[in-house]
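Removed from the display is one protein chain of the complex; every other protein chain stays in position.
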Amino acid sequence: MNDGDRDAQDLIKLTYDKLSADAASDTVLCPSCGAVSMFIGTTRNNFEGKKVVQLEYEAYIPMAESQLKKIFCDIRERWSTVRHICVHHRLGVVPVTEASVIVAISSPHRVQSLEAVAYCIDALKASVPIWKKEVYETEDSTWKENKECLWAGGTLK
Amino acid sequence: MNDGDRDAQDLIKLTYDKLSADAASDTVLCPSCGAVSMFIGTTRNNFEGKKVVQLEYEAYIPMAESQLKKIFCDIRERWSTVRHICVHHRLGVVPVTEASVIVAISSPHRVQSLEAVAYCIDALKASVPIWKKEVYETEDSTWKENKECLWAGGTLK
Amino acid sequence: MNTEVLVLYFAKSAELAGLKSETISVPEELTSQQLWQELENRHPRLSAVREQVVLAVRQEYVVLGNQRVSLRAGDEVAVIPPLSGG
Partner (left out) sequence: MNTEVLVLYFAKSAELAGLKSETISVPEELTSQQLWQELENRHPRLSAVREQVVLAVRQEYVVLGNQRVSLRAGDEVAVIPPLSGG
């Protein structure tokens, strides 16, 4: 009953361009799937009382792509009905309220794609070599650390 | 730190027009939120071996809106940091692979909006007066029943 | 005493009743089961969904049973087959 379905797609894009929810959801649509779940990470305007004006992202691009592929393999092992998986991550300057990351996953029924999206963004934050610097109104800046990253905060946990 | 933030918005649209993930996500963006979680329900091309050519939705529109507002209240009680909540539901004919419903919710951190989106679509299926008829290639059709609906399947559960 | 209410039929119930809405005269005070019976008497084919239907009275769900329903002129009553939105 998968007439017209493509093979399962792993869609990864690291880009300096503005991200689009429609573009991400379109890439994972498939005729045999009833569900697309998505997560969009956006730039917040504050951190611990400091006003954030923008974020700057950089990536170790080839390794980021290979780490994302590993995460996609894990997802397909855990949720075998997941169909297409898309991660778009923006690099360079990201102004406040714009998207830095979009995860979109399709599945025939919604539970699998909802769970897989939550897993995917957790795993991305823990293991994909991408970094962000928060730039404050006061013109200072900080390299952020994801709490999900095992070697953040001083000791391997 | 919510400079520029609007008050919490409840955004409901029942429409015969095509839905857009970008339109839904844009309505819930806010400068103090780092997360937008979304669910997109799309029309599947098959049901129990029958080829589906389209779905047709109808709604008890004013009551659907009031039931959605009740769900939004429940969400705000359970996840107090949830910021904006948007439900767009399409009515009339929805071709295969097009979206019938989009739920988009923003929150400062992702766990709350991810959980709230899953809750919202479950609650919508259980309690919002909207119906869909599946139209098959064989030209017959069936009114569907959500398993989440308490009075589906013959006895109140 | 009777009063006139607007009845809305949706989905399968509209197909069975053969119409989407009608204004009917019903007792002002009755149970939800009796209100359903009024509708089924007018449209016997509705019996097909009797076991899997609820009503909405003034846009609030009411299951079929001994619950008392008070109706006033112009009230909206809806027949709600199993939901399938989303």
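Should a chain be cited, it is by its letter among A, B and C, assigned in written order, with residues numbered from 1 in that chain.
By definition in this document, contacts are C-beta pairs under 8 Å (C-beta built on N, C-alpha and C of every residue); 3 or more make two chains touch, one makes a residue touch a chain.
Computed from a prediction, not measured in an experiment: that's the story for all the values here.
*Asks:* As a test of the contact rule: which chains in view would the missing one touch?
*Replies:* Output: missing chain touches A.
*Asks:* Out of A:Leu19, A:Ala35 or A:Ile130, which touches the unshown chain?
*Replies:* A:Ile130
*Asks:* In the full complex, which bits of chain A touch the chain not displayed? Write them out.
*Replies:* Touch with the absent chain occurs at residues 41, 57-60, 62-64, 66, 89, 100-101, 121, 124-133, 143-146, 148-149, 151-156.
Rule of thumb we're sticking to: only the chains that are shown with their structure count from here on.
*Asks:* Between chain A and chain C, what's the gap in Å when you average each chain's C-alpha atoms?
*Replies:* The separation of the two C-alpha centroids amounts to 48 Å.
*Asks:* Please list all residues of chain A that touch 2 or more other chains.
*Replies:* Not one residue of chain A touches more than one other chain, so the list is empty.
*Asks:* Note the residues in chain C that touch 2 or more other chains, in rising order.
*Replies:* Answer for chain C, listing residues that touch two or more other chains: there are none.
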